[in-house]
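Missing here is one protein chain; the remaining ones are kept as they sit in the complex.
Labels A and B are assigned to the chains in the order they are written; within every chain, residues are numbered from 1.
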Amino acid sequence: MANRVAIVAVSQNAGAESKDNFYDQAYRVVKDALDKAGMSREEIHTVVSASSDIFHGGISCANAYYWESSAAFLKPGSRQDGESLFALAYAAMRIMTGKHDTALVVGLCKGSENPENDTCTHMFTDPFYQREVGLNETVAAALQMRLYMERFGVAHEQCAKVAVKNLGNALRNPYAHKKGIYTIDAVLDSKRVIDPLTAMQIAPKSEGIIALVLASENKAKKLTDKPVWLKGYSSSLDTFNFGDRDLLNGQLKNAASRAYKMAGITNPRKEVDLAEITEPYAFQELLWCEDLGFCDPGGGGKLIDSGATQRDGALPVNASGGVLANNPYVSRGLQRAVEAFLQIRGEAGEHQVGKKVKTALAHGTHGFAGQCHAVAILGS
Amino acid sequence: MAKEFKTLLTEIKLPYELAYGATWTRFFEGMKEKKIYGTKCSRCGRILVPARTFCPRCFVDTDEWVEVSPQGTVLTWSYANYRYFGMPMDPPFISALIKLDGADVGFLHIVAGFDLDDFDVVRQTVKTGMRVKAVWEDERKGHIMDIRHFEPL
Partner (left out) sequence: MGRPVAIIGVGQTKHGRRMDVSYPDLVREAVLRVFEDTGLTPNDIDGVVSGTMPSMMEGVALTHFYFADAMQAVGKPIMKTETCGSTGVSIAHTAFYWVSSGMADIVLAVGHEKMNEGDSQATMTTVCEPFYQRHFVAGAPGAFSMQSRVWMDNFGIPEDKVRDAAAYISKTHHDSAFDNPYAHVKLRVTIDDVKNSKIITYPIRLLDVCPNSDGACAVIFASEEAVRKLGRKKVAWVKGIGFRGEEYYFGDSDKAVWQSAIQAAKEAYDQAGINDPRKDLDVAEVYNPFTFQEMMFYECFGFCGFGEAPDLVLKGTFARGGQLPCDPSGGTLCTNPIGATGLIRVAEAALQVMDKAGDHQIPGSKMALGHAMGGADQFNGVMIVGSEL
């Protein structure tokens, strides 16, 4: 790799509905990230944002709207659509070339203003075949979940346990939108939204403006004594037609293996200290853990039963509460990177895990049953 | 009309509910009282209209409210004479950027109050640099169209 890239400061806002408008809210979070980095707007060389255009925001060409809110006035910049971790990678690439010394990454989603998540994800369908029969992300997840439980014998209780764990973890995260102490039965007995998914196994619709300040190795060392390095990254895309895919053998394995290779990780179970995973549906945390190599295929149920992924476990997963607690649809991947950053720095506050975190994984996914995945490896 | 290829006719309409935030709320409250407010950047001193929470260039909070004049000078204009789906206003109409007295940036609105169907009249009436004033609706709702239009002074 050319120049090493570090994250030097982050900021985020709370997931619950706020009174601020989108334009001002973006400014506040970006300003906070700059303040934390001890930098002025002038010291930022390039800005890469991640946002949805019209469907998850209501304004087309979204970065036109928040361009100056994201400190980008008369700066070189760009925008990624879809998975917000793309923006982290793109900003890092910009620094790796040596053309830019510092970069700002901004993910923006104000869920409270948007139509229902499924109204938006319904628009991922093609208008000819899949739209009229009602495919959306939740329908896709329900289909995937049934296959997962039936093929691997994972129990519904084991899936529900993910919600119990994550909503419990969220009690310690001041930014989390949904939180609470629940029993497995409460999760299973919550409204049957689309069987086998019940309401508490489905992520909410949250606000999330996320900002990260990135810097080259030289610059990072001047800005902080605790830089967090981007050690590895990749993404992978699956085929479009839902029926063409093997829903339990998706692209996360590809994305992860490439990211691990870049980071020099050969045994993720041992070398990854903590993971922040995008699990908009509870069971997906189990399935994604398998694909990430944290356990054997089909072993996701046993993994949660073992307690390893609890906040005080050997490999904490979603100590922040994850996406079940906070789901700004577009920026949720970047939020995982922010949480990984905080854990590595020991700055996660009440949800800081007990063990020392040297290497953390941030995962993002969007699309039906994980049509697209991105994996970033961060390390001290 | 017969089409040369088979096509699917469909339409999408989605609901959004967008927050005004404190600054724009105050701006639109002012509109109800026939007042146009800007905010002043403490660093560059520019008065931004409509009111802004922060200065896009200096990236600091604005900290002073300033009422600007409902009169101003046309910086540029355009005569719209075409139509498209969802157009918020029926053509013809004149979009204009107006520098309100006391403001440092252009305010986007429409110029009207004369025969817009006759383009020769339009061409003779509307000039860059012309002075205009806001014409207010009798019933104001805290909306950008509380100013019905700007008309030549």
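In this text, contacts are C-beta pairs under 8 Å (C-beta built on N, C-alpha and C of every residue); 3 or more make two chains touch, one makes a residue touch a chain.
The shown structure was predicted, so the numbers you read here are calculated from the model rather than taken from an experiment.
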item	value
From A:E42, A:D126, A:D185 or A:D296, residue that would touch the chain that is not displayed	A:D126
Residue among A:Q80, A:T224 or A:N327 touching the omitted chain	A:Q80
Sites on chain A contacted by the missing partner chain, in the whole complex	1-2, 23, 52-55, 58-68, 72-83, 86, 89-90, 92-94, 96-99, 120-121, 123-128, 233-241, 251, 254-255, 258, 366-368, 371-372
Interface residues of chain B (partner: the chain not displayed)	3-5, 7, 10, 12, 18, 20, 24, 48-50, 56-57, 75-82, 84-89, 91, 93, 95-97, 99, 105-110, 119, 122-123, 128-129, 144-145
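By our rule, only the chains that are shown with their structure count from here on.
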item	value
Distance between chain centroids, defined by C-alpha means - chain A, chain B (Å)	38
Chain B partner contacts - residues on chain A that touch it in the complex	18-25, 27, 31, 34, 40-41, 54-55, 57-58, 68-69, 71, 73, 110, 112-115, 119-120, 123, 127-128
Residue ranges of chain B in contact with chain A within the complex	8, 10, 12, 14-24, 53-54, 56-59
